[in-house]
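Only one protein chain is missing; all other protein chains are in place.
What follows is subunit A.
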Amino acid sequence: MVYFKWAFWGTFWLIVAAFFHYTLPQNDIVRIVNTEVERQELNDWTRMFWATPDDQSVDLINRDVQFIHAVTPEGDIRVYRNEDTGWGWPPYFKFDTSNLYAEASDAVSTKAAPEWYAVKHYGWRNEFLSIFPNAVSIKPVAGPDVRIIPWLNIVILTLFFALVWAIWARWRRFRRNRIDPVLEELEDSYDAASDSLAEKRGRIGRWLDSWKSKK
């Protein structure tokens, strides 16, 4: 039972962490090397990692998707998709995909003369599932060592944990005041019932014994 409880809460918090890690924005300092448009097949379950652009294309199983290719100062590769989130989830309300594409194309620089950009994005890159983070905005930064403090994430996570703590404290209080006394009462009455049952059995036993022949 204890293992089950730990497994349940472990899985629950893992899902919550994954949800926030996927949805909240992150910044990469990168050098943008290319922008391109590529046809994507979107007919399996990984469809949920792609945007649903507008009403007409809901039924389409393949469509063109814009990509932004970039390289980090350490030389790691970053590939972003560039899609509208529209009015859907996650709530970035991004409608300027084409503008961002133009900005990114304008930001392309070479290894010899690098220009560094902060790409704000959400989502995961996974090579096996062929999924890509979605770029939300780009802005030029002074150099490859710029550190961006994620104020928005700090605020959102603080509010979230405050809410969890508030619910948890109320649940504990509710349990202490309403559920524990009832359980104790049940336990007491169970004890009393089994005592009186034992007593009754004893009396019936004695009565039955009285019919047996005495040796």
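Just so we're on the same page, contacts are C-beta pairs under 8 Å (C-beta built on N, C-alpha and C of every residue); 3 or more make two chains touch, one makes a residue touch a chain; residues count from 1.
Here, contacts and distances are computed from a predicted model.
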Of the listed "NADH-quinone oxidoreductase subunit F", "Cation/multidrug efflux pump", "Oligopeptide transport system permease protein" or "Protein translocase subunit SecD", the name UniProt assigns to the chain that isn't shown is "Cation/multidrug efflux pump"
Given A:93, A:161 or A:174, the residue that touches the chain left out of view is A:93
If the hidden chain were put back, which residues of subunit A would touch it?
52, 54-55, 86-88, 91-96, 99, 136-137
